[in-house]
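The complex is shown incomplete by one protein chain, all other protein chains being positioned as in the whole.
Residue numbering begins at 1 within each chain, and the chains themselves are lettered A, B and C in the order written.
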Amino acid sequence: MSTQELFAILPLLLLSAGIVILLLQVSFWRGHRSALATTLITLLLAAGSCFWVGATLSGGVSSVQATGLLLVDHTALFFCLLLLLTATAVSIMGYSYLRLRCNPERNPGSYPEEFYILLLLAMLGTTTLVCASHFATFFLGLELISLALYPMLGFAVTGDLSPAREQAQSLESAIKYLLLSALSTALGLFGIALVYSAGGALDFSGIAALMPELAQTSALFATGITLFLISVAFKLSLVPFHIWTPDVYQGAPTPTTALIATVSKGAVIGFLLRFFNTLDLYGSPVLINLLSIAAIASMLVGNLLALMQTNIKRLLAYSSIAHIGYLVVAFIIGKSTFGTEAVIYYLVAYIITTLGAFAVVGLVADSVEDRILKGEYPESPPSDADNPYHRDFYRGLLWRSPWLASCLAAMLLSLAGIPLTIGFIGKFYIFTAGVEGQLWVLLAAVVIGSALGLFYYLRLLLTMVQRDPTLTAESTGSVQIAVSGQWLLVVLTAILLLFGIFPQLLINWINAL
Amino acid sequence: MQGLLAWVPLLPLIGFLILVGIPLFYRREPPESVITVIGVGSVGIAALFTAVATAAVFWQTPSGVVNIALWQWMQLGELKLGINFHVDWLTLVMLMIVTGVGFLIHLYSAGYMRKDPDFRRYFAYLNLFIFAMLTLVMADNLVLLYLGWEGVGLCSYLLIGFWYKDPVNGTAACKAFIVTRIGDTAMAIGLFLLFYEFSTLNIPELINAAGDPGADREIITIATLLLLGGAVGKSAQLPLQTWLPDAMAGPTPVSALIHAATMVTAGVYLIARMHPLYTLSETAMTAVAIVGALTLLLAGFSAIAQSDIKRVLAYSTISQIGYMFLALGVGAWSGAIFHLMTHAFFKALLFLSAGSVILSLHHEQNIFRMGGLYRKIPFTFLCFTIGCASLAALPLTSGFYSKDQILLRAWEFHQGFNSLWLAGVLGALITGIYTFRVLFLVFAGSEGAASRHCKDANTPAMTIPLAILAILALLGGLLTPPLQAVFGTTAERHPAAWVEGVAIAMPLIGLGVAWQLYRREKKTGEQRSRVTQFWFSGWGFDWLYDHLLVRPFNMLARLNHNDMIDALYKGTAAFSRQLNTLLSASQNGQVRWYLATFAAGSILFLALLVAL
Amino acid sequence: MPIETAPGLEAGILLASTLFCLGLAGLMMRRNVIFMLMCVEICTNAAALMFVVAGAHWGNADGQVMFIFVVTLAAAEVAIALALVLQFYHRKHTVDIDQLNDLRG
Partner (left out) sequence: MTLMAIIILLFAGGILAWLSERYLQRGGHWIGLVSLLLASLLLASYWPYLGAAQVIGSGPWWDSVQINWIPRFGISFHLAIDGLGFLMLALTMAMGIFGLVMTWNDIHFRRGFFYFNYLWTLAGVVGVFTAMDLFLFFFFWEVMLVPMLFLIAVWGYEQRLFAAIKFFIFTQASSLLMLIAIVALAYLHYGNSGQLTFNYNDLLDAQLAPSTAYWLMLGFFVAFIVKLPALPFHPWLPDAHTQAPTAGSILLAAILLKTGAYGLLRFNLPLFPESSAAFAPVAMSIGAVSVIYGAMLAFAQSDMKRLVAYSSVSHMGFVLLGLYALNTIAMQGAVMQMIAHGLSTAALFALVGALQHRLHTRDMTQLGGVWAILPKLSAIALFFAVASLGLPGLGNFVAEFTVLVGSFRSSHWIAVLAATGLIGAALYALIMMQRGFFGALNKRLQKLSPQAPIADLNLRESCALLSLAALLVLLGLRPQPVFDIASPTVARSLAHIETARAQYAKDQGIGTRFTSQEQTWAKPHPKESESP
């Protein structure tokens, strides 16, 4: 392994180092804030190193093959950067979440620092995944994410300051995810094994070299790839492999939900882009058809499921199913640079928006938790309007907490694809991609899905502006959220508007890849 | 002098604007005298201007035409329309009727409507009406004519429903407007067709273009029939006559002005104005004549059976306009206009006298509750009698001259005996019957139930117009308007003397029949046989339309109250909700079910892999 | 490079597939979480077996390497899973997976 190769995987190395440091730090000197600080520094350093590595790649070498397992190129680095920054936001959300529920001073049995270790581990998994050029690294990265996610999903169990119901739900989501994910991993592994048995190679370039023969003749190969894609579709929660999504999203601690909705999906998309490009699977009509069916089903089913949903987290879960469906439309159009550009732009839009939406939900719930802990608020909500995850809680929020509500409104409008937000530009990319690929059926599904989606986004949005004189939550007054959370929201909203109004900034960047 | 004519329609408009605008400047309602001065004065000056213009310009040159171009209205491609007036003798006759009779009726109204809380509104409407009517008759293009046409319709609507608190009045007003609107729509389509064919809507140009031998006769026929549609609506002819009897709900001077003297005759004016087109179409002429003949008979019979004094007059108006249509249909253009003029005189007189009667009897309108009034209100009696004589066309009254002309022309037009002439003669008989029946019932014999409380309500403002109109009704026959320039001259031929004799005899026979009828009805009181009941209801047209059009439409509207197309979308929404429920059921929280769906999904995909 | 499948490979695929299906069936049918975890292990191991067979077929070590990865993963997974099951048992005093349906709708 040459120096150049080592340097190329600098973000991974920094993350690994950060994990080790954090482990050591925690074993000697426990402290929530310091753990957060180390995490942030690690993430930002890793993110910064992406630029550094990227700068060295600008010359004649556009990519570095670090051993047979990892391939670092600009796209991979961009994904690393995007995901690391996302993780930064998640860690800030996590701080707000853990500050209240996992307070060692109140409850010596709680270890908030673990959250950050797990987060860094998951991030190591994602960066590995987006750099993977071998099934082994893919598998390693994916499992690293999953293994870190299981405990993160069930994290509420360790901090017993959370309401009992939340703890139970957190545990349930962890077990559900674990069982389903394990099955999906097994299936994916089986698929990889079939591909391996068909061609005898596990590295992507090796398979790509075999492709002309394999794609034509081998049913084994096709079956293997399909099984493998099913496991990937599971991670992306494409219909019909979506069924875990709402339960897991709802039960998990909100920062973890945000993580699973953004980082884990983003990493898989990043990997898929490379995988499809290297193997040139766009040329396989069967796979494209399968993906199209999954995309259409996702758009329709996801939106239909969300239609009457009152739990915000579930609603966002369903909506994320639909959004991945939209994204696949752009993905399908293939190898052209435009397809990649559209996918990346949409992904950025999706990540920012989803992150923002979950951040608002999480921060609102945290503020309620704060008051529960202070004894101002009943632990089990007497009515829907007092349940921070229920839509009715948001009734008239705009009048109580205008800034918070405005941020959520911006996120919702972005999800709905309304102009001035990044979501609109994302939607525009999807349409452009669809038109370029002449995918009229898919576009029709996008239109129907969007129309359905409008209904529930608007319902939530308009719930926030209701002027109901019989407001039960009015007594609760404004929602006070942590300062860090406020900053996070402001930054996210600002990015959302910035890239919504001046999309060229981001486009330039993506096109430079 | 042209400027003077332009002021004729503007003055009532100014009067209207002042009357309407008063609340903008004054908080309180101005006194009636002020309103009277503005409302009556504006029309009076207009009448004066008309007279001056007539004397100055037209008296010497009967063929003179004055064109007044005010401003360009619209110019779109070939559609060039101006707010331009075209005044010839036909217009002038109408102008004199509208301003002259209009002024008299305005004056009368000042007395009749005194102490009405909405005095100002009343005169505003009246002035607006005069303006619209003047625009109608002065327009040099059909669209401007249509403007006046609709304008008078609106005023008619407003004035019928003037006493808005009684919903019956409102219903009558709506009926009047909507029924005439049906005709108007036909007329509008006629306009479209004319423009389509001739690329102009300017009346003189249109007439020129239609005169071209290459003009498509078929289109002219259709267009003239469509215009006839407008005319029958406005002039309450078959089959759109049903609104006029109900329109009597308005104040009586309004009935005199709008529903007798001026507006309802607009249809006659329209056809007379467009007569070169009608002469080109045999079918259209026949249609006009038949409409007129049928209407005059039907309405005449209905008039015999009425018991409300105003409804008698209303049916008589329909019938008389039927005469005019008959005249138009047989090419007696100037006869029609002549009858229009005399009719304006005597019918206005009749209505105004009836108004006096009604006011004297404290708003009693049932003729069976009247009787013996000749002693109590002799002046009114005198006027009414003159009116009746003229209406029945007793010799030497104005009505005689005009009607005689029509009957003769009908005889001539078809070279001898024909059904149109017969209808006219029969109509003359019926006219005699219903006219004198009402005269006897109201004024003759013993006092009726309402007559006892009779108190002469005439004021000078009312008697003066009555007197003038009475004179006109008597002597108006001498004022033959010089319309040859407009309609051309027709060779005077005198048919056999017996034809004239029949025309003279008929009203007299009618008088006799009426006396018999009066004797019988005086005994029986208000009773109707099955036939007269049928006549009373206006030959069942109301019933027919109600069942044929109004009720189905209302039912349709009620059925579709919630918009069936919306149901489509509601259905989609409901369907989506159903799907949501269905899909939500799949999210049942059971891990093993989830695993099963995962497995099923995988199998599905593998199956698809094989299938695709 | 031998594209056509040797008889040994076919048999291996058959065996591994059967194993996988057995695991899957068990996963769906058992309600005890512990047994479900064991079934998942069967599935995972079916995949691992497949790697070994394929590795043997192609005569390279990649398959064996993957096998080791898989086993490691399985171990880690089970460790976490058991911890979660323990918590589950603590709270519900049962390991019946059907009791775990608070989240739905």
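The definition used in the following text is that contacts are C-beta pairs under 8 Å (C-beta built on N, C-alpha and C of every residue); 3 or more make two chains touch, one makes a residue touch a chain.
Keep in mind that this is a model prediction, so the values were computed, not measured.
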Touching partners, among the displayed chains, of the absent chain: A, B
Of A:Leu13, A:Ala208 or A:Leu420, the residue in touch with the unshown chain: A:Leu420
Option from B:Thr286, B:Thr480 or B:Asn560 whose C-beta touches the chain left out: B:Asn560
Contact with the hidden chain (one of B:Thr185, B:Asn418, B:Thr459 or B:Thr532): B:Thr185
In chain A, positions touching the absent partner: 399, 413, 416, 418-420, 424, 427-428, 431-432, 434-436, 443, 446-448, 450-451, 454-455, 458-459, 462, 465-467, 503-504, 507-508, 511
Absent-chain interface as seen on chain B, which is shown: 20, 23-24, 71-79, 83, 143, 146-151, 154, 157-158, 161, 164-167, 170-171, 173-174, 177-178, 181-182, 184-185, 188-189, 191-193, 195-197, 199, 216, 218-219, 556-558, 560-561, 563, 565-566, 568-569
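Definition applied: only the chains that are shown with their structure count from here on.
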Topology of the chain contact graph, where touching chains are joined (line, ring, star, complete, other): complete
For chain A paired with chain B, centre-to-centre distance based on mean C-alpha positions, whole Å: 77
Rounded Å distance between chain B and chain C, as computed from the means of their C-alpha atoms: 94
Residues within chain A bordering two or more other chains: 175-176, 179, 183, 187, 246-247
Interface hub residues of chain C, defined as touching at least two other chains: 24, 27, 97, 100-105
Residues on chain A engaged by chain C in the complex (per definition of touch): 135-136, 139-140, 143, 146-147, 150-151, 154, 157, 165, 167-169, 171-176, 178-179, 182-183, 185-187, 189-190, 192-194, 196-197, 200-202, 210, 213, 217-218, 220, 246-247, 250-251, 309, 311, 314
Contact footprint of chain C on chain B as seen in their complex: 584, 587-592, 595-596, 599
Chain A-touching residues of chain C, taken from the complex the two chains share: 1, 3, 5, 9, 12-13, 16, 20, 23-24, 27, 33, 36-37, 40, 43-44, 46-48, 50-51, 53-55, 57-58, 60, 62-63, 65-66, 69-70, 73, 76-77, 80-81, 83-85, 87-88, 91, 97, 100-105
